[in-house]
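For reference, the structure is listed below as structure tokens.
Of the protein chains in this complex, one is absent; all others appear in place.
The chains carry the letters A, B, C, D and E, assigned in the order they are written, with residues numbered from 1 in each.
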Amino acid sequence: MPIVPILSDEDAPAASREVFEDIRRTRKTDFVNNFWRALAHDPALLRRTWESVKEVMAPGALDPLVKEMIYVAVSATNNCEYCICSHTAAARAKGMTDQMLMELLAVVGMANETNRLVNGLQVPVDEAFKPHD
Amino acid sequence: MPIVPILSDEDAPAASREVFEDIRRTRKTDFVNNFWRALAHDPALLRRTWESVKEVMAPGALDPLVKEMIYVAVSATNNCEYCICSHTAAARAKGMTDQMLMELLAVVGMANETNRLVNGLQVPVDEAFKPHD
Amino acid sequence: MPIVPILSDEDAPAASREVFEDIRRTRKTDFVNNFWRALAHDPALLRRTWESVKEVMAPGALDPLVKEMIYVAVSATNNCEYCICSHTAAARAKGMTDQMLMELLAVVGMANETNRLVNGLQVPVDEAFKPHD
Amino acid sequence: MPIVPILSDEDAPAASREVFEDIRRTRKTDFVNNFWRALAHDPALLRRTWESVKEVMAPGALDPLVKEMIYVAVSATNNCEYCICSHTAAARAKGMTDQMLMELLAVVGMANETNRLVNGLQVPVDEAFKPHD
Amino acid sequence: MPIVPILSDEDAPAASREVFEDIRRTRKTDFVNNFWRALAHDPALLRRTWESVKEVMAPGALDPLVKEMIYVAVSATNNCEYCICSHTAAARAKGMTDQMLMELLAVVGMANETNRLVNGLQVPVDEAFKPHD
Partner (left out) sequence: MPIVPILSDEDAPAASREVFEDIRRTRKTDFVNNFWRALAHDPALLRRTWESVKEVMAPGALDPLVKEMIYVAVSATNNCEYCICSHTAAARAKGMTDQMLMELLAVVGMANETNRLVNGLQVPVDEAFKPHD
């Protein structure tokens, strides 16, 4: 039940269709998923978001699989079903096994738990952890 | 301004001091940070949390540096200052460079952004991303 | 799959039916949506929530359309599907276009992103932004 | 570093001073804490919030100590330092011991952990837990 | 649409089936709900989570019904449908009435509201609420 229609190539504005083409070229697939088709109502938002994702998720000091797993960790913390499904699929395509997924979620769960123990007790940061004097 | 006193070794219950000793043995350091000293008011909570952290953060299908970075990603999403500082320090001790940290946070920021674009538009999950029929 | 039954006028307690009548008078419609019908199990909670919403969302220093858009911004941040749908509908009824919605969500996404960049780097507040000495 | 000045009795609008007096009468103390003094810039917001808190936190089907502990649980989940401190103090004044606080936070931590395990795995609700057919 | 298959007793690893048996013995029922069947892909995660839940939710300084209601409060704050449904069911089985549920949610709503009023105004903690000098 999307808030705005999911646009087909035919219904998307020309400026958004151009972004669809770059998505296809970059990912070497004809498939353009619903996220981009919803953003396509606003070509500026679509282009900006796609350019940013392309740059952020590219290989760098971190490898793309680690980046996808971080994406899943954030999405599970925020409970975004779409992003959990799409980035888990992307991480698996890059080599994440079921065991890696389970360990990833174990860390996510533990961090969410200890974050709240710290909050509830208002634990002060140790001098040893302070990054700059 | 902690909610309960941060316990020194002397003030901690005997059962909590035993956990402190295991922390020292496991981490090969005399340092026991404030998080454990706050939990020490409840030896059962302290022991359970420490045993879980020890198991979850150990090498497995994911390496410990990746696990620390996932911890930072969750803590930055939840804005837990203590956990951001302590796990950034831990990740650096395991080899995370400044450039890796900046890329990690770029992914965290991007995921938090696109999670809300998806929410606001209620984008339906593509068939291709559905894990099981 | 509601946790408590959605109450029809017939099944609602008399004190809750009175609130339904005020909703109808105020909004000039016979329609009473599910949110109020779920709260109707607790007439005090229903009355208090309705009186507050009526007061908060009325014209004031901010116009009602801006208030509806702020409601959507919070609901998208929290991923509350019901509130996203109902307040997007309310904002549209007050004049929000698709382009306004897309710009609203672009700001929501950007704020959620930069909030986490700030968290992860623990950026100190500039003197120039401190409101009171 | 409050965003608006914390208002003394002298500086508060007359309509807000009236609410201060009701806070004093209800709580049988001369002390009016900063939260109300910040809201006092907007007498309508102050009155509405105080009336709601007074009603919600009063004895009912749940006793006031349980209500204070639920308040702490939510505030620790959201990391609201002010509310953690003020409602922990209120809960202690109503009889919460340190052991009760530690158990409360253990549940809060566990719930935040399992919420994310469920999210990350998108576990479907069992038929047995569905409240209505 | 779970991310990993929900495992039947037959398909679960032997080490996970042992945990299922402990769940059955402890709860005096043959029913093992989907949460445990999803975790069963990782016997270590399953065992650790079950042992922790069993310990945390047992009678202590807080009674089990209060603990279940705190679980519901956190899950409603985080919007975890599965946990809302399962822990509301558990609380009802321990004696929570509809009126208790409505009051619980009223406190949850109020806390989520005042947390944000405090955030937005950056209200400083009163000296009287500071736990330690």
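What we mean here is this: a contact is a pair of C-beta atoms (placed from the backbone, for glycine too) under 8 Å apart; a residue touches a chain by one contact, two chains touch by 3 or more.
Since the structure is predicted, the reported quantities are computational estimates derived from the model, not experimental observations.
Among the chains on display, the ones the left-out chain touches in the entire complex are A, B, C, D, E. Interface note: of E:90, E:108 or E:125, the residue touching the hidden chain in the full complex is E:108. One chain of the complex is left out; on chain B, the residues touching it are 79, 84-85, 88, 98-99, 101-103, 105-106, 109, 122.
For chain C, the residues in touch with the chain missing from this view are 1-4, 6, 31, 33-35, 38-39, 49, 52-53, 56-57, 60-62, 66-67, 69-71, 73-75, 77-78, 80-83, 85-89, 97, 99-100, 103-104, 106-108, 110-115, 117-126, 128-131. Although one chain is not displayed, chain D still touches it through residues 1, 3-4, 39, 41-42, 45, 49, 78-80, 131.
Heads up, the rule we're going with is that only the chains that are shown with their structure count from here on.
Taken together, chain B and chain C share the touching chains A, D, E. In this entry, A-C is the pair from A-C, B-C or A-D that repeats the interface of C-E, since more than half of their contact pairs coincide by residue number.
Chain A and chain B have Cα centroids lying 20 Å from one another. Distance from the chain B centre to the chain D centre is 27 Å, each centre being the mean of its Cα atoms.
Shown for chain B are the residues that touch two or more other chains, namely 1-4, 39, 49, 52, 56, 77-81, 85, 104, 106, 108, 110, 112-115, 117, 119-122, 125, 130-131.
Chain-to-chain contact here is organised exhaustively, every possible pair of chains being in touch.
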